[in-house]
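A single protein chain has been removed from this complex, and every other one stays in its place.
This part shows subunit A:
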Amino acid sequence: MSTHSSRFAARLMVAPSVALLLIWMIVPLVMTIYYSFRLYRLVSPDRTGWTGFTNYTWFFKSSDFWLAMGNTLALVGGVLAITVVLGIAIALLIDQPVKGQGVLRILVIAPFFVMPPVAASILENLFMHPQNGLFAAVSIYFGSDPILYMQDYPMWSVIGIVSWEWLPFATLILLTSLQSMSSEQLEAAEMDGASALSRFRYIILPHMMRAITVVILIQTIFLLGIFGEIFTTTQGGPGSASTTLPYLIFKQAIVAKDIGRAAAGGIIAVVLANIVAIFLMRGIGKHLDA
């Protein structure tokens, strides 16, 4: 159905999107690479020059960097584990014939629509606050001391907040996949005397595999960039206890005002993300019908 001219018109129509995304990708990246080799601190703007790999080596020598790497890994891994496992359980539960399924879905999906700063500040203040939080009241009711969540367990608190935000997404996708399943196979297995556990293990789980993969892939993209939740609650602290790689770079740029160093951190983050992305794209490519 394509004449020469319609092909040309079609290419022309893709051009703006491609051009914009190319600029969006390349200009900042080239600038970041340039600054990453420069000495450039906003506090002493007159002292500039080339510094070789100094900005990069600072990261690899800094214990904060390795801590941030560990925290980033803990955040992504922790949230993925929590949301996938709970998501499967909740999807299986909601998929049962229950009364009021429409309202139920609305309740379950609600956290996903809460913007990160709101989710973080509500959970931090109304729930996790050591004096006025609801969790503190529960602790006191049971006769124990309130837990200082943000101070003693900052990373776990952030993981908890982010998991709450992303649980609905995982649940909804897994539920959608469950609902596309034919009941005949399950009924046949039930008649043959297969236990609930083996029905789950051998029929339901394999069917959900594609959806689980998609949940992991998409969530990883978003989780690698988590920022607002940390900015709102712990600000990466106490010390650097809840500083992730994005937040460490942010601190170098905005707090330390060291442009060169932050740029080097940015390049490290881009390289790491690309390594993850290669695996992700390979996995996701199989599941997208482009």
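The definition used in the following text is that a residue touches a chain if its C-beta (ideal position, glycine included) is under 8 Å from a C-beta of that chain, and two chains touch if they have at least 3 such contacts; residues count from 1.
Quick note on the criterion: contacts and distances are computed from a predicted model.
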item: Name per UniProt, for the chain absent here [options: "Gluconate 2-dehydrogenase subunit 3 family protein", "Heme exporter protein C", "Response regulator transcription factor" or "Carbohydrate ABC transporter permease"]; value: "Carbohydrate ABC transporter permease"
item: Residue, one of A:V27, A:A81, A:L205 or A:A256, that touches the chain absent here; value: A:V27
item: Touching the absent chain when the full complex is considered, from A:L39, A:V79, A:M155 or A:I173; value: A:I173
item: Subunit A residues touching the omitted chain (full complex); value: 1-2, 6-7, 9-11, 13-14, 16-18, 20-21, 24-25, 27-29, 31-32, 35, 90, 93-100, 104-123, 125-127, 129, 131-132, 134, 136-137, 140-141, 164, 167-169, 172-173, 176-183, 186-187, 210-211, 214, 218, 221, 224-225, 227-228, 231-232, 245-246, 249-250, 253-254, 259, 262-263, 265-267, 269-270, 273-274, 276-277, 280-281, 284-285, 287-290
